[in-house]
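As you look at this complex, bear in mind that one protein chain is not there, while each of the others sits in place.
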Amino acid sequence: MNDLYEITEARMHVYNLLRRIYAAGPTLEFTSNLGNAMLEYLSDVESIREGSRMVSMACREVRNEKDLDDLHVEFARLFLFGKMPAPPYESVYQGEGGCLMGEPAIAVRREYLKEGLQVERLYSEPDDHIAIEFEFMAFLCNKALSALKNQDNNEADKLMKKQKDFMEMHIAKWVPSFCDSVLNATKGRFYGGIALFTKSFVIEDSGFLIELYDMSEVKN
Amino acid sequence: MSKKYALLVDLRKCVGCTSCQVSCKMENAVPIGEFRSKVDIADTGEYPKPKRYFLPKICNQCDEAPCILPCPTGATYKREDGVVMVNRDVCIGCGRCVGACPYGARFIHPHIPVKNDPSKYAKDVPEVKGKKARDLRVVDKCDYCSHRLAEGIEEPACVRNCVGKARFFGDLNDPNSEVSKLKASVKTTDWHPDYGTKPRSTFIAPDKEVFSAADGQINR
Partner (left out) sequence: MQVSRRVFLRYAAALGGVAALNKSGLMTLKNLSPSEAEAMQTSMGKYEVKYTADAMCPAECGMEMWIKDGKIAKIYGNKAVPMNDGIACAKGASGQQLVYSPYRLKYPMIRVGERGSGKFKRVTWDEAIDHIGKKLADIKKKYGAESAIMDCGDVTDRDHYYRLFFAYGTPNCTEHGSICDTPRRHGPKLMVGGKRWEPDIMRPQLVRQPDGSLKKDYTYKSKLIVYNGWNPFVATRIFYESRGTVGAKVENGCKVVVIDPSYSNTATAADMWLAPRAGTDGDLFGAMLRYILENDNQNDPNKKYINWSFKKYSTGWEDFDAAFKSWWGKKDPINGLSYFSLDWAADRTGLSKKQIEDLAHLFGITKPAALVWGMQSPGHHYNGYCASIIGVALNVITGNFDIPGGVIDTELVKSDKGGSATGKQFKSKKVKRMIDGKEVEGEVEHFHMDLFGSKYPAAWDDAVADYPNAFMEGVDVRYGPFRGYHYPIKAYILRTGNSILTGSAPYKWKDAILAKDASGNYKLELYVFIDSLNLESALYADVILPEASYAERQSLSDIYPSHQVIYNRDAVIKPLHESKKPTEIMNMLARKLHELGDSDIKGSDFWEKYKTEEDFVNEMLAPAPGRVNVGTPLPYPQYPEGYKLIGTPESLEKGEVTVDDRNKVVKGKPVTVEWLRNNHGVAIWPMSWYRYKKHNADEPNKAFPNTSTKLIEFKFDWADGGKRYGGYKSYNEKIEKAGGEVPLGLREIGFSKFPSTFFWFETKWNPYTNPEYKKYAKDYPFQLICGRVHHAMSGTQMIPWLGEIKTEGTWQPMNNEFEAEVPEAMPMGDEPMKAMKMKFKANTYAVGTIWMNTDDAKKAGIKNGDLVVVENPLGKSTKGKVFASGGIRPGIIKIGFATGGRFSEGLGPAYKTKDYTPSHNDLVDPDVLSPIMGFPGYADMIVKVKKV
């Protein structure tokens, strides 16, 4: 029980973090905190460690506004504007014809709706932006934590299954590919490290959720 | 009496704009590189007497369609109203119908997986032996926008948007329909009547050379 709680709390924090990273460029305060946090981040997965090492080192090198600007320019170059080697939307990778607001955006919109959630700027902001999908995972984690706290195991079970489904149907399908695009396109350690971290984390978390579900199935 | 749908293209009015091709893409989410509707454009002749031909093509919904017999599952069939359909739930993506169509009207859809279990047919259909449903893709083709017909809109998208007002669609069993009236009053020619498939779609083509100059298959 404790294990699940601890692990889910950790996972929630990671999803929150990733959401923040992909939503916008960083601030000086953020890079400072992130650098410290990543330095202390431990994992038995080599690529996750590698990723966090890279990020931590990159954060250390951000000393002033100019360094920060470079990160913002890289963020824009990768995700927002121009050649955009890694558009951060599921529709681009999974939808028809590579356009935004494709079937995946509608599909995740339905998923959010089942939990009583909706993108704040509905119809304006594509629902399948990576930051929003991560936010949703963090939300599900948070809800699971409440259930665990209240000793409502059925509810917690349902929520873990929901996370597994969302991971399988959406995140796991495109995020690793997206991360590969980032890795191919960036020379910098910040977003390179983030991409490596993200990819590895998603793959590991996907495995974790599948195993969790298999085990609970076995149990039932 | 059931409907007898047919398409008529008046080549005197076709301006070669290719809206029929693109409107179909829009209506039916047809993937890049594959075509349910295609305009063949051919340049012939020498200066100062060059010629350019436009031949817009879709599936001819043949009355003696050669694509039906080779289908091992019965997924492809001709409706009473004339439309030759593909049932995506039954199709196993063996591709035999694709080769059987002399007009090249069919294609394997790169993105829609087969649902039906191919192992049932593996004995007689070596093309799908050893393959799982999710590795196979269904066949796709023009179906006179059957989803619009189902809503009572007797107007495929290509007809709706035709820039030259050269396309006519309707019920040959209704003597007052535009297609019936046109067929009764103006000479029409089929594309490759020598294939013997009795195509439903027909053309008003004062210059017969269009059929030899712009003779490419729709796909391939």
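When the chains are written out, they are named A and B in that same order, and each has its own residue count from 1.
Quick note on the criterion: a residue touches a chain if its C-beta (ideal position, glycine included) is under 8 Å from a C-beta of that chain, and two chains touch if they have at least 3 such contacts.
The structure displayed is predicted, hence computed values, not measured ones.
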- Of the listed residues A:E61, A:E125 or A:D165, which contacts the missing chain in the full complex? A:E125
- Can you list where subunit A touches the absent chain? 1, 3-4, 7, 9-11, 13-14, 16-17, 19-21, 23-25, 30, 33-34, 36-37, 40-45, 48, 69-70, 72-73, 75-77, 80-85, 87, 89, 92-103, 106, 109-110, 112-113, 116-126, 129, 131-132, 135-136, 138-139, 153, 156-157, 172-174, 176-178, 180-181, 204, 208, 211-212, 215-216, 219
- Task: Pick out the residues on subunit B that sit against the missing chain.
- Result: 10, 12-19, 21-23, 25-27, 29, 31-33, 35, 39, 41, 43, 45-54, 110-113, 134, 137, 157, 160-166
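Keep this in mind: only the chains that are shown with their structure count from here on.
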- Touching subunit A in the complex, subunit B uses residues 29, 31-32, 111
- subunit B touches which residues of subunit A in the complex? 96-97
